[in-house]
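In this view, the complex is presented without one of its protein chains, the others remaining in place.
In order of appearance the chains are A, B and C, and numbering begins at 1 in each one.
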Amino acid sequence: MPLLEIRGLQTWFETRAGTVKAVNGVDLSIERGETVALVGESGSGKSVTAYSVLRLIEAAGGRIAGGEVLFDGTDMLRLDLASLRAVRGNRIAMIFQEPLSALNPVQSIGTQIVEALRLHRDIGLRAARERAVELLELVRMPSPRERLEEYPHRLSGGMRQRAMIAIALACEPDLLIADEPTTALDVTTQAQILDLLRELQGRLGMAMLLITHDLGVVAETADRVAVLYAGRVVEQGPVETLFDAPAHPYTRGLLDAVRIEELPPGSRLPEIPGMVPSLLALPPGCAFAPRCPRATPACDAGPPAMRAGGEGRLHACFNPWLSTVEGRVPA
Amino acid sequence: MAGAAVKRRGLRSFLLRRLWQVVPVLFGIAALNFLILQVAPGDVVDVLAGEAGAATPEYMAQLRAAFGLDQPVPVQFAHYIWNLVTLDLGFSFRQNMPVLELIMSRLPATLLLMLAALAIAVTLGSLIGVVAATRVRSWVDTLLSGFVLLTYAVPTFWLGLMAIVLFSAVLGWLPSGGMYTVGAGLTGFALVGDVLAHLLLPALTLSTFYLAVYARLVRSSMLELYGADFIRTARAKGAGEWRITLVHAFRNALLPMVTMLAYQSASMLSGAVLVETVFSWPGLGRLAFEAIRTRDLNLLLGILFFSSVVVVLVNLLVDLVYVLIDPRVDPTARRA
Amino acid sequence: MSGIALTAAPPAASDSPGLLRRLAGNRSAALGGVLLALVLGFAVVGPLLWPGDPWEMVAAPMLWPGEDMANPLGTDVMGRDLATGLVSGARVSLLIGLVATLIAATIGTLFGALGGFYGGRTDAVLMRVTELFQTVPTFVLAVVLVAVFRPSVTTAVLAIGIVSWPATARLVRAQFLVLRDREFVLAAETLGMSTPRLILTQILPNALPPVIAMSTLTIAHAIQTEAALSFLGLGDPNVMSWGTIIGGGREQLTEAWYVCGLPGIAIIVTVLAFNLLGEGLNDALNPHLQRR
């Protein structure tokens, strides 16, 4: 049984203009100790999916309209609030994109770690503070004991994200959801944080759901990847084979567009024509069809189902690039 | 280095620097007063001594000499400033007392009224604000919105008058004016109780507007904070709604309220003038009313200067509170 | 006393054609508009229904409203007709409210725009002056000004205008500070646009909407201040305003509370109208709130 299994998740937002179907039938599973990346452009529904797992989406104005989120066999969507809270921060923890705004500005780092501990563990204040120091050491925070008293605004961006990770790891979760954990950071700091996450994940044996728009981050961090487009997973599989030979035209287009360094400088970049469809009025068929170079009339008829492509690969496309031998053809 | 230690050390220098910043403000207020005197019809001494010959001609002449009215304006200004620095606010002929003495005798009553009104406004205001925020769009919330709108529209002095009609004249529950029962000779707890009974109506009247302001402010900051990232973090940690509301959201919602407090200390003093007039509360406001009626302009200017000083001091206090409750404010940094 | 907090909202992405429609669809704005129309109608039509001098003693004193249909709203302690007085008060209130706000908005916009655009020393000086006016209790200052310069409609307008501008100045300054560094303003600057043109065509149109909304609230506050001044006996001795009637009715408060009560209700309705309108405007002009 996978640690987390998302089936047919639908998360909608009601707006004046109509229903925004931000997540429209996402299927995804994560095994214990595995890192799965959920990758997509803005508006693809990757963050909404992540928030739906912990049901944080309701406070953000969204509504889970359908599907199941099975964590260790229990459906998170059917849990009462008390049981849900017992999972949050305890068995599933989360870190966010903007560490400065994600940390309470008027509480010290120590207080915020201690809170995370004491919400789920029967532990005294003194012991909790000692544990907090250990956690800060674990995330390689320089001079951890002094940092307990420090407030978020006095730390650098990288240190804030370390503090955030320490809070998330307080109860040794089985699953860590990382929502664009390095997007707000500079490249050199990003490398440090990704390195840290990789190392901690291996050491603690926890699974990780990494939400990112950066395919490079995926390549360097994840075991498996799921590519989202307009609220659906269009392709998923092991990172190495998927990135080597993407089956879905969107995945291929995305990869080509970012592999700038492999092209001769100044040459024309492969581009995906057009733009992302409005989530208010999705086409009846494949959402990518209007931009797809391989589209056929069949693509507009109905949405393609997820099909197996071998080697743990899945794709939702009527006309995939299938020959793995042929490899990636530079456009 | 631990932030707390830095903060404690920074506090002293912060206070000193803030005190130093008060000087130009006071100077500005004095300049404003002087400017009013300069452009006022008639000469300064006419204005200061009040009309209708309340002051003796000798004193008028003495004043003219003291102000050096034959001197150029800058010299006159220097005189004026010197008088203020030496706390010489002049003499009120109507009341036959030095202005400063008059003001000091009335100050405690005003401070008592303001503090009472403030306490009511802050406690009830935050309570209503928090409740409304946790139940957005419920009847409590709608009721609050209506109450707030109405309160903004009701003139304070009119509210006071109507309160007197209802609670004193019709129901007879509370006294209609004054600070204590004259001639009752009460002492100890009886006196305190008597003053409290007299205080209740004016304090409630004065607080109503601010109560609405704070309730609205707390409600909107709470709502904004509910959408804040760190509240989401708290949820993701598994914190319960009560914990989120009180420990995370309300603690942060206090900050804008404290800022608002500083903004409104001046407004509250203005409100006190009217409320004291309505309830014959023997404070600065009542004194101002008497000064208006007798055209005792010197006293009026003294009150303006002195009440401004009170506002400056209150703002200083609020700044200090802010430094203590918001770790982001660096007391060693200059003002942004 | 303007406690209705108007934050410096990010400049609106609204274009005027949609504005009226949005206003009409906004409940507070619609209600405010109706109330304001009532007050305006009262001020315009009133003199036809109740002509005459509000100061004239026309009937027995302290007639209760409805007691004698010749004086439908009753008479005050001196036997003056209350309806005539209320009409006069409506005209005075609206006039003083509008003109004082015009003064305040002009000074405030000028101060805020200059400070926010030029920053540095100009801003520092202007902000010190603004702070000074926010430190002095505004009503006490207005009282002193009117008392020193003799009560009249003109002094009241000037005094209220002079004490009401700091909030506008702060708002405009905050808007300008934000807009000054917006990329579209920088883009206009790199085109070689002259400073006046930059301010007038790029910044001001984006900074004004919240100022307009705030001005509506300033009118409401100005009307309250005028009433308070008149109540204290600092009204124009030749003009009957709502505050004057309340001040006069105080002496017989318990016997004839309606003398104070009616003009108070008139003030409440008028102020409510402007507040609602201002709030509606603020919502309609503020895309930040629209999204909710």
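Here is the rule we go by: a residue touches a chain if its C-beta (ideal position, glycine included) is under 8 Å from a C-beta of that chain, and two chains touch if they have at least 3 such contacts.
FYI, contacts and distances are computed from a predicted model.
Engineer: Quick one: the chain not pictured, UniProt calls it what, "Acyl-CoA dehydrogenase", "NADH-quinone oxidoreductase subunit K", "Glutathione import ATP-binding protein GsiA" or "Monovalent cation/H(+) antiporter subunit G"?
Structural biologist: The correct option from "Acyl-CoA dehydrogenase", "NADH-quinone oxidoreductase subunit K", "Glutathione import ATP-binding protein GsiA" or "Monovalent cation/H(+) antiporter subunit G" is "Glutathione import ATP-binding protein GsiA", the UniProt name of the unshown chain.
Engineer: Can you say which of A:1, A:17 or A:187 touches the chain missing from this structure?
Structural biologist: Checking each option in A:1, A:17 or A:187, the one touching the absent chain turns out to be A:187.
Engineer: Consider the whole complex, including the chain that is not shown, and state which of A:7, A:118, A:131 or A:213 touches that chain.
Structural biologist: A:213
Engineer: In the whole complex, not just what's shown, which of A:53, A:226, A:254 or A:289 touches the removed chain?
Structural biologist: A:254
Engineer: If the missing chain were put back, which residues of subunit C would it touch?
Structural biologist: Answer for subunit C: residues 11-13, 15, 182-194, 197, 202, 205-206 touch the chain left out.
Engineer: In terms of residues, what is the contact footprint of the unshown chain on subunit A?
Structural biologist: 41-42, 142, 156-159, 186-192, 194-195, 213-220, 240, 243-244, 253-255, 257-263, 265-266, 268-273, 275-276
Basically, only the chains that are shown with their structure count from here on.
Engineer: Between the chains shown, work out who touches whom and classify the graph as line, ring, star, complete or other.
Structural biologist: Shape of the chain contacts: a line, open at both ends.
Engineer: Where centres are the averaged C-alpha coordinates, which chain has the largest centre distance to subunit C?
Structural biologist: A
Engineer: Could you please state the distance in Å, as a whole number, between where the Cα atoms of subunit A are centred and where those of subunit C are centred?
Structural biologist: 52
Engineer: Can you pull out the residues of subunit B that are in contact with at least two other chains?
Structural biologist: Residue numbers touching two or more other chains: none in subunit B.
Engineer: Can you tell me which positions in subunit C touch subunit B when the two form their complex?
Structural biologist: 1, 3-5, 128-129, 131-132, 134-141, 143-145, 147-150, 220, 224, 227-228, 231-234, 246, 250, 253-254, 257, 260-261, 264, 267-269, 271-272, 275-276
Engineer: Touching residues of subunit B toward subunit A in the complex: what are they?
Structural biologist: Those in contact with subunit A are residues 1-4, 226-240, 247-248, 251-252, 255, 325-328.
Engineer: Flag every residue of subunit A that touches subunit B in the complex, lowest number first.
Structural biologist: Those in contact with subunit B are residues 54, 56, 59-60, 85-90, 93-94, 96, 98, 101-106, 108, 115-116, 119-120, 146, 149-151, 153-154, 164, 167.
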